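The complex appears here minus one protein chain, its other protein chains still in place.
Per-chain numbering from 1; labels A, B and C assigned in written order.
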Amino acid sequence: MIPHNAVITEVIQQTPTITTLKTDIKLEALPGQFVMVWVRGLDEVPMALSHPDSITVQRVGEATVALSGMRVGDSIGIRGPFGNGFQLKGTRIMLIAGGVGGAPLLPLALLAHAKRLDVTTIIGARTGNELLFEQPFSQSGSVSVATDDGSKGYHGFVTGLMDRFDLESFDQFYVCGPELMMKNVLNMLQVKGIEMRSQLSLHRYFKCGIGVCGACTIDPSGQRVCKDGPVFQADMLIYSELGKYHRDATGKKIVY
Amino acid sequence: MIPHNAVITEVIQQTPTITTLKTDIKLEALPGQFVMVWVRGLDEVPMALSHPDSITVQRVGEATVALSGMRVGDSIGIRGPFGNGFQLKGTRIMLIAGGVGGAPLLPLALLAHAKRLDVTTIIGARTGNELLFEQPFSQSGSVSVATDDGSKGYHGFVTGLMDRFDLESFDQFYVCGPELMMKNVLNMLQVKGIEMRSQLSLHRYFKCGIGVCGACTIDPSGQRVCKDGPVFQADMLIYSELGKYHRDATGKKIVY
Amino acid sequence: MTRTDLFTELTGLALENPTILAAGVLGTTGSSLRRMADSGAGAVVTKSIGIEPNPGHRNPTMFKLECGFLNAMGLPNPSYKEFRNELGIAKESGVPVIASVFGAHPDEFSQIIAGLDGADAYELNVSCPHAGRYGTAVGTDPVLVEEITRAAKHAASVPVWVKLTPNVTDIVGIGEAAQKGGADAVVAINTLRGMAIDIHSGYPILGNRFGGLSGPAIHPVAVKCVYDLYQVLEIPVIGVGGIANYQDAVEMMMAGARAVQIGSAVHDSITVFNEVTAGLAQYLEDKSMVLDDIIGLAHRKVGL
Partner (left out) sequence: MTRTDLFTELTGLALENPTILAAGVLGTTGSSLRRMADSGAGAVVTKSIGIEPNPGHRNPTMFKLECGFLNAMGLPNPSYKEFRNELGIAKESGVPVIASVFGAHPDEFSQIIAGLDGADAYELNVSCPHAGRYGTAVGTDPVLVEEITRAAKHAASVPVWVKLTPNVTDIVGIGEAAQKGGADAVVAINTLRGMAIDIHSGYPILGNRFGGLSGPAIHPVAVKCVYDLYQVLEIPVIGVGGIANYQDAVEMMMAGARAVQIGSAVHDSITVFNEVTAGLAQYLEDKSMVLDDIIGLAHRKVGL
């Protein structure tokens, strides 16, 4: 598929570093699927769909700075949706979102709520004004927040906050956030022997985004994050490179 | 479409020069549609489907001699069905078949009969034992035959035989046979002012068979016999090259 | 926006719109060419015409693949003497009629052009990939292409276009040779060498064994060739290869084509010229642009 032309219809400043771009292209996608977003003349980067017509971008480098500076009427190229997406399981679920990791989890929360599941969301951020989607998540169930600096909610990491819940009572955990956070969550679930109830959405360097080039494959399974993922169950990740290293655009390992 | 492999399952000698080949490939086709029949290593020629799984071949040159010599288990390549086919109209119809022209008309007779139309068939041939499909046509309605040499039925051309019918009482005429015969039939209908009730299936030299190369176009309309035809209504043919000339493989006009 | 906004001046010819029937497609007779003009082509190119009558290769001569078409017609034509009359009929259409001609050496091109007068332009087919000593056999040699072009220009009193083959290491070098020889435009591309084999029997399917690939499969190759030619040549580039809708045409023009030719797409729609023209007009209106804005736009976007 060549990129669709998506014209930006609304720009929403979510946090000081995170912006949502609504476009005139609505994609039928599963929660957790992503699109390749082409900033013409610059780069193309993967982004989760935070809504069938929206992406939610955290400013980190050239492409995301350009995206964050876009205005209504500007346009981007969009290929997708790609990847597998999350699967709803059970009746009581917990979503754990770190930073911009809330983007793929929001549509999941909405879907789970529509299906009358019992949804608990834990949102973590560096600081209070960086908490993403606290209000929309709260429409689908209860929300607890954690900040590294304690400026809002629980002071500390999401894992500390999770400890306050009866984790065994949840049927499934959905996790997206910084890799080391995800690794910690997975470890914690593993300690309790319930790691198989988790689905984690990974980030790796994407080139093709469609499962051909091999840039995004993870060790030791050789699974492609862009096509077999980005969402994996714990079994694919426990004895994996997760939290140990990833690869840059050359294919070289970068240790965390 | 690349050619289907069609294995011959039955060979039926229809007349001294005409053979039906049944194959293991059954095509959903309209009566009057044709296929391109590939005799591997030799040539590919157009042939009407005389039945969804059959072609009926008159021996005239290299390819048709090879086809006529095929035995059960031999195979040919088949592309199609192509072209437009006949359209059933009205309740009382006449089919006029000259020589191997009976091939595309037979499935039409069967369909018309199944739809309870009143079918009259006129079959013409050079001589009695060259009359094609007399028996199968008679299962769909009445059949009259004409032979050039008078060895069976009416002595003379099909037009002479047609004269014995109340032609105005027919809603539609379906004609396939040698070009000059078709031209005569058309003239005769024209004299009676009912030429617009006729559908004629033309033969022209086909190369691509799919409406691209232009080998089979007729003057002055530029209609493609292989795609816009092979069946035409009288309006496309009255002021046309029909009966005057056709073109050979080089595109040169060959006057009749 | 009305049709006239698609008016295109091309090597001095006046085209109502920039879509042209490609050589060898529904161009065997005058009436077929006229029909294509009636279905919206801004100009029409004839079947490639040679000196002697030629029945072409044995059937199968063409078939559809999953993503395109293979053909090895083998340059069937009734000779230029016989074709003269068809040209006259084609010209009744009112649109420019371009005679495609082929030969093995410069003299043959001159002879045909002299004998087939009355065309509004000539297109030199030095690019057919399945025609023995014709076509690609000459079109891969820049020296020969230059000589042929010069001879044709000498023989013709109207514009001469040179149709290029993509089956070369460096299509731009061949385009430059044509330009040096005096070509008024280049046309890119002819078909790509290709073949298909019947797996039931092992026989190559085409009567000629191999042939030329056309249709959607070759569109990205054609766009790249046009892009490269536009970058270097001063004469106009006419884009052809896999154009089936207005989007394909816009893309080709953004690569640098001043006009486009359409061949295989008549398979799916005989009115493709009208469709492309209507789509193009609407596109320009929606974008508030004119044709000149899109021709070569891809070069301007990335900084030539």
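Going forward, contacts are C-beta pairs under 8 Å (C-beta built on N, C-alpha and C of every residue); 3 or more make two chains touch, one makes a residue touch a chain.
Values in this document were obtained by computation on a predicted structure and should not be read as measured data.
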Residue touching the undisplayed chain, where the options are A:Pro136, A:Gly160, A:Gly211 or A:Gly243
A:Gly211
Out of C:Leu21, C:Ile49 or C:Leu70, the sole contact with the unshown chain comes from C:Leu70
Name, in rising order, the residues on subunit C that touch the hidden chain in the full complex.
65-68, 70, 140, 167-169, 192-197, 199, 201-204, 209-210, 213, 216-221, 223-225, 227, 247, 250-251, 254-255, 283, 294, 297-298, 300-302
Residues from subunit A at the interface with the omitted partner, ascending
1-3, 5, 36, 38, 40-45, 75, 77, 79, 206-215, 217-224, 228, 247-253
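Just so we're on the same page, only the chains that are shown with their structure count from here on.
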Quick one: name the chains whose C-beta contact count is the highest of any pair.
B-C
So, in whole Å, the Cα centroid of subunit A is separated from that of subunit C by 50
Averaging over Cα atoms per chain, report the distance between subunit B and subunit C in Å.
36
Per the centroid of Cα atoms for each chain, what is the distance between subunit A and subunit B, given in Å?
66
Touching at least 2 other chains, the residues of subunit C are none
Please list all residues of subunit A that touch 2 or more other chains.
none
